[in-house]
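Structure in structure tokens, see below.
A single protein chain has been removed from this complex, and every other one stays in its place.
Think of it as A, B and C in the order they're written, each chain with its own count starting at 1.
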Amino acid sequence: MRIVVQEEAFDLGAEANAFAAKDAANGAIVTFTGVVRDLAAGDLDVMEIEHYPGMTERALTKIAEEAQSRWSLGDVLVIHRHGRLAPGDRIMMVATAAPHRKDAFDAAEFLMDYLKSRAPFWKKEITSDGADWVAAKDEDEDALTRW
Amino acid sequence: MRIVVQEEAFDLGAEANAFAAKDAANGAIVTFTGVVRDLAAGDLDVMEIEHYPGMTERALTKIAEEAQSRWSLGDVLVIHRHGRLAPGDRIMMVATAAPHRKDAFDAAEFLMDYLKSRAPFWKKEITSDGADWVAAKDEDEDALTRW
Amino acid sequence: MDVLYFAWVRERIGLPKERVETEAATVSDLVAELSAREDRYAAAFADLSALRVALDQELSDFDAPLAGVREVAFFPPMTGG
Partner (left out) sequence: MDVLYFAWVRERIGLPKERVETEAATVSDLVAELSAREDRYAAAFADLSALRVALDQELSDFDAPLAGVREVAFFPPMTGG
């Protein structure tokens, strides 16, 4: 298990290759990568991600451990950035390795659902019109009920 | 949409980076990579993958088009190898890009479920004891019923 | 028409592809015709529930008509991914 919280960009390809290089016990590797989207209006300049140093690592570790206890996983990776990002930048990624594909998929979706609403990150969108904190979505909270 | 059927190895990292480099319209990128597993016995020497040239590309294209019609996707990638592979080798990958994570995850799972039972590939496991064609699993056929 | 065999069907029949001149109306008729030829065909086609068929590279059924079909392929259930 590897949990990384950092300001710098990460290399999705290098991380995916390193993660998938482990062994022949895990037939299934799933990655999810989150990318800063342009707003509908198309005028997003910067996305600022604030986090709670200390608690962030604890929360991510707890979520990853919960995934490992629920599914048969060979490995879990979580990388999440904070600081200032631009549209198209990669915010975060998770990766799961498992003997079977269903476990790898379910665990990756679980990680994402929990990471959205239970890891202490907050997003602020800065446009030419000003700055707004991104509101939590009811559907993200609802997504937790299926696990 | 890109469909690749090839004997040569592919570079998961390079493919993931290229696929995710497209644009800021898709906030969610999911990849699935299949790896040749060691058998429980641990003595798999070679996995031979036979396919039906012509039909393979048609079937994969049809499955990818079906995914695009069912979910809101920005892009789809399918790479599948044939020929002789060793334990730990990467057999195939799919990638999906979507504005929303649920679409990217569901489409990737759909692609995998259909690819397992509806794309003309056949696997043969060669061990020190001999060679056996891998039998299709009922659970893989059953997985299709949820879509 | 061209008849193709894959995986253990190919191994059992002993060739990957052959040209077959036939008046068979359906896939089942073609299977019966081939099975009558030689034991290796009869062995390969013994259990149709273990086989799949594609007509011109599209999955099909054993009761499908062969009119206009140029390529028939027989193989076991697929195991991709």
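Note that in this section a residue touches a chain if its C-beta (ideal position, glycine included) is under 8 Å from a C-beta of that chain, and two chains touch if they have at least 3 such contacts.
None of the values given here were measured: they were computed from a predicted structure.
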Visible chains that the absent chain touches, using the contact criterion stated earlier: A
Which of these touches the unseen chain: A:E7, A:E50, A:E65 or A:E139? A:E50
Touching the unshown chain, chain A contributes residues 34, 50, 52, 54-55, 58-59, 80, 91-92, 112, 115-124, 133-136, 140-141
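FYI, only the chains that are shown with their structure count from here on.
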Averaging C-alpha coordinates per chain, one finds the centres of chain A and chain C separated by a number of Å equal to 48
From the C-alpha centre of chain A to that of chain B, how far is it in Å? 23
Counting only residues that touch at least two other chains, what does the list for chain B look like? 34, 112
Going through chain C residue by residue, note those that touch at least 2 other chains and give them in order. 81
